[in-house]
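Worksheet: one structure, shown below.
Omission of a single protein chain aside, the complex is shown with its protein chains in their original locations.
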Amino acid sequence: MILAWVNGIYEGVDSFIGGMRLTARFLVENLRGQGGATAVTRQYPQEPAVVVGNRVRGHLFNKAEICIVCHACDKACPVDCFVMDGERDENNKMRASRFDIDLSKCIYCGLCVRACPTDSLSMTTGFEVDPHQDAARYLFRRSSDQLDKHLDEPDVVRMARLANQPREGLAADDRAWLDGIVNPAGEHLIGMYGMGYFTPEQKAKADAERERKKKEKEAAAAAAKAAKAALEKAAAEKALAEKEAAAAVAKPEAGA
Amino acid sequence: MTSAAPAGSELQAPSSKLDNAAIAERVIAAHPTVAARSSDNGQPYLLVPPAEIVRVATLLRDDAALRFDSLMDLTGWDLSKYPATPPSSDLVVAYFLHSLAHRHHLTVKVQVPREAAEVPTVSGVWAVANYFEREVWDLLGVRFAEHPNLKRIMTPDDWIGHPLRKDYAYPQSYNGVAHLREGQRFEPPPAPKPAAAAPPAAPPAPRPPPPASGGGAAAP
Amino acid sequence: MTEIIKPGNDEQVFTTTVDEFLAWGKENSLFYLLFATACCGIELMQTGGPRYDVDRLGMIPRATPRQADLMIIAGTITHKMASRVRTLWEQMTEPRWVVSMGSCANSGGPFSKYSYSVLNGVDKYIPVDVYIPGCPPRPEALIDGVMALRERVRKYRTVGIRDKDPHVVQGADCAFGSHPGKASSLELGASSPQGPKA
Amino acid sequence: MTLGPAVDALAQWLSGPDPAWWAVGAAIVAVWVLPVLAVVFPVAAIGQIIERKVAAAMQRRHGPNTVGIDGIVRLVVRLGGFFLPRASQDRLVERICALPGLGLLKVLGLGQLAADGVKMIGKEDFIPAGTDGLIFRAAPYLALTGAFLPFAVIPFAQDLVALEVPVAALYALAVSGVTVIALLMAGWGSGNKFSLLGGMRAVAQVISYEIPVGLAIAGVVLWCGTMDLHQIVAHQYNGEWYSFLGWNIVQSPFLFLLACILFFGGLAECQRTPFDMAEAESELVSGFNTEYSGLRWGMFAMAEYTEMILVGCLVSTLFLGGYQSPIGENWIITLAPWLQTILHVGIFAAKFTAFVVLMVWIRWTLPRFRVDQVMRLCWLTLVPLCLVCLFGLALTMLLANGTVTGAAFGRLPAMQHLALGPVGYLLAWAIPVAVAVVLIVLARRKYGQMHPALRELTGGAS
Partner (left out) sequence: MSSDLAIESAGGERMRINMGPHHPATHGVLRLIVECDGEIVSSATPDHGYLHRSIEKIGECVEWPMFVPYTDRVDYVCAMNANLAYCVAVEKLLATDKTTAVQVPRRAEVIRVIVAELNRISSHLVAVGAMSMDLGAYTPFLHGIAQREGVNDIFEKLCGQRLTYNYITIGGVGFDLHTGAVEEIESFLAQFEKEMIRFNKLITTNTIFRDRCAGIAVISAAEAVAYGLVGPNLRGSGVDWDIRRDEPYGIYGELGVRVPVGQGYAGRTGKVGDCYDRFIVRLLEINESVRLIRAALKLLPPAAEKPADPVGGFQADVAKALRKPPKGEIRVRTEAPRGEMGYVIVSDGTKTPYRVRCRTGSFTACSIFNKLMKGIFLADIVTVIGSFDIVVPEIDR
């Protein structure tokens, strides 16, 4: 009985000292900064976020020029957070006039990116949404008249960085570049991050353009027809003239 | 090194695995009313009339050659929308059994009419059936006779209707708070306020069916 | 966007200074309530873990709502759980804020369309200050959301308010602008929840 | 009952030769309360930050390091520089905060201390319905008084002690029981089932751990012959550089065991892990301070840290030579008296802060006992061990110098009291340790097997 009591005390003291020594070693290791790869603390607001790898499924980004509004992503999404409708543009191809992704519903599963036939939809590495900066234009909040500005990967990253900082604090060239790309007038609805690709003026311009092209085509067709008719008439007249000339030639022979 | 010799308990007897036909034939010998069937894609099962289920279950567990001591799963589904000929509107309760001693499997089904969905409980035979049956009662509405504690397990106690039935109507609101968000695109048509406890007879289809799905799934 | 009291106008210099000092204290020591229901709860644990360590920012998890200033709704809120969330929110002592973390809390997320038992958005029961999209949001996204919340906390007025709700007077309304088609979810008006009917 | 020379002089200066009651009171406050508060109170406050930083270091993270004191500086600049325009005030604040020293303050987390305090002030003073109003409000104050009362008898320096009563040790032990009442009041007053359970557990634990603590103190009293802490410290006096050999803890293995028991008993009295079931976070939400918020909860936390300091003070006074320096007193005596006092208070503060760090270190290492295990540990392990040590001590004293009465030693320096000199010293240690080793070897051979799988898990023979 005494031995069991002594063994209990010994085990208690032994595991107590073992544990204390271990935590002491953790303390020393941590202060010397050898915490091991998985333990280096990322001081996020002070240091930039460390996004690992290039397949990170962050917020969605839709390249406007390529999107043909085929609703493939809408069908593939289990949660149905796409709101889109399209318009015909001048050369009769479908363009997105509204492409909203409800980020408050999106579960970032990536099924829509797989379903997109034209690879216009992609997932950026962005996750921050800084609502309080007045320049808080979310990443793809672009209005239709800025669609011609093509954005490739470095620009997307740059826009992500700049869009979230207060407008006044930006450098001059950054500011100019950003103003050219992001529409300052947009406003946020809870989760509905709209992308007004094809605003009414754009639609009117596109309709006008289409009308103009149609008129041109018709005019060209009419002109072509008129030219053909004129050609035929000319040919006919020529033939007539030739016949009369031939007749005239034949007549003097008969006379002489 | 880690997986030391099994603890020598009698559960590890040399497995004398029987195939499904042998099991079916043994059970039918003892209970003629049981029918050996197989599903559309060839999965064999035993169809047991509801009254017999407790006796069959006791046989399956205690018979030396069978020894189905572990009820892996007990679940059920509603056949009303299943494309079968002749189409039936019954509820199926399926028991999936496994024997640790002999390593063989068995599926047992009980088919009960929709209105009087009543099956005697097997929680006396397998203790885990207590929870499984409470869930089937809660979600499918099959009442289990003599169940020690038949109450809803998943949905709140004052929930109306059994969600996994194919004709289940989604609630418009619970506890005074609307179910859907304002401005949500799938705003259901303002269905008439459901009368007290009775679920509305004509279930309004509150949501359009999922995109371009075949005949099968009814609108939830 | 209700009118923000610019610190510049002189007649309130004194109160604003004391407010500013008290708000500095609140902002730097937000004790968050240990309230993790589903997947976002695991990310909340990771955020409290060694790598992201919100203890750096002065945020410690507290078990009781009395000692918590911030309630992070991490996970899905079902109808059965919603009245408990409301009770917990009411038990918290006054300078309290709510961060809705993840799509489930924002709008019901993956379960908003076909689920009968999930509450579509926790702001039907309690006023929410900051919404954080993500399913689950990265720990950095959670910290980014908390940084947005700290700006709200900076404008919280303690001194010299008798009748108004200290949150609303501050003006900076719901982080993501107003809810579609209605006033900020913060004004406890008709549209936002009074909690379950008696 | 002499109240110390400084107190008498001050009282007479205030109100003439026969000092009035208020003068004596003012003198006590001036001479004793303020210095003790000046030493104990900040260490208790810093204790919370020590806890968070040490815990963070052990868990591979940084702990609070982003909060500077810019808030306080801004307040001072706004109020002081009210005539300056706001922009220049902000610039001034930035310039002040950019001073070199303040960066270190931020990393050490002291700014976080200020921020927590300021937030607690701004918190709503919430008294839940269904609580026993008066008891609920009084509990934090009683907890603080219970924590501060024993400091009356603890000597901080040569004559810096409030009460030189002959029964000082007994007084300290008795008065620290007041916190039990506070915990019970908090438990019952909060009207919350979890708090009630927490309060019950706290009472059971603290009362049962009074016995081992009492026995440990009895051991020292037996050894030093007096109960007056001041004389116990004097008894451990030794001038040369090896003066730490004069400390009680080194005198005999039994005294060493008694020191450990006193420390662990003290740990149990202030509900620190592994004895913190009273506020067990995982079971009882937060034990007795579940319903407290804001400053009331802050008071409970302050009381807890003050009690930790109290345990540190008791152990260092009784076993580690109180305010005396480990490397001899000779060089301190030569200095000016006020410098001596400051040096002594500094050494004493270093000692009890070391104990606070040790308690924090234990908290982040060990899991928590269950209630019955705490009781079993107390009654079946610590109390018998105390009795064995007391018996051993008495035996050592009997063998060493023929008498058991401690008084015989008077103010002899520690070393010479053993008639056999250094040999006696060795014998006092060798015999008990030998017996212990034999017992341990026998016990381990009988009960010591560990399951092979566990050995593999801890990296042994796989």
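Letters A, B, C and D mark the chains in the order given here, with residues in each chain numbered from 1 onward.
The rule we apply is simple: a residue touches a chain if its C-beta (ideal position, glycine included) is under 8 Å from a C-beta of that chain, and two chains touch if they have at least 3 such contacts.
No experiment lies behind these values; they were computed from the predicted model shown.
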Report task. In the full assembly, spell out which visible chains the left-out chain is touching. Result -> A, B, C, D
Report summary line: The one residue from C:A23, C:L57, C:L88 or C:A105 touching the chain left out of view is C:L88
Requested in this report: In the full complex, which bits of subunit C touch the chain not displayed? Write them out.
Outcome: 34-39, 41-43, 45-46, 48-51, 63, 75-76, 78, 80-81, 84, 88, 110-111, 113-118, 135-136, 138
Report task. Go through subunit D and note every residue touching the omitted chain. Result -> 55, 58-61, 193-194, 197, 200, 273-274, 276-277, 280-283, 285, 364-373, 447, 449-451, 453-454, 456-459
Query raised in the report: Contacts of subunit B with the missing chain: which residues?
Result: 2-4, 6-7, 9, 11-12, 39-43, 69-73, 75, 77, 81-83, 94, 96, 100, 103, 107, 126-128, 130-131, 135, 139, 151-157, 163-164, 168, 210, 213-217, 220
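Throughout what follows, only the chains that are shown with their structure count from here on.
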Requested in this report: By the contact definition above, name the pair with the higher C-beta contact count: B-C or C-D.
Outcome: C-D
Query raised in the report: Using CA atom means as chain centres, which chain is nearest the centre of all the protein shown?
Result: C
Query raised in the report: Using mean CA coordinates as chain centres, what's the subunit A-subunit B distance in Å?
Result: 47
Requested in this report: Just give me the whole-number Å value for how far the CA centre of subunit C lies from that of subunit D.
Outcome: 39
Query - Separation of subunit B from subunit D, taking each centre as the mean of its C-alpha atoms, in whole Å - result: 62
Report task. Find every residue in subunit B that makes contact with two or more other chains and list them. Result -> 186
Report summary line: Going by residue number, subunit C touches two or more other chains at 50-51, 53, 56-57, 107-108, 112-113, 121, 179-180
Report summary line: Counting only contacts in the complex, subunit C reaches subunit A at residues 50-53, 56-57, 103, 106-110, 112-113, 121, 130-135, 137-141, 143-144, 147-148, 151, 172, 174-180
Report summary line: subunit C residues touching subunit D in their complex are 7-8, 13, 17-18, 20-22, 24-29, 49-51, 53, 55-58, 60, 62-64, 66-67, 69, 93-95, 158
Requested in this report: Give every residue of subunit A touching subunit D within the complex, in rising order.
Outcome: 2-10, 16, 19-20, 22-24, 26-27, 29-31, 35-36, 39, 41, 43, 45-46
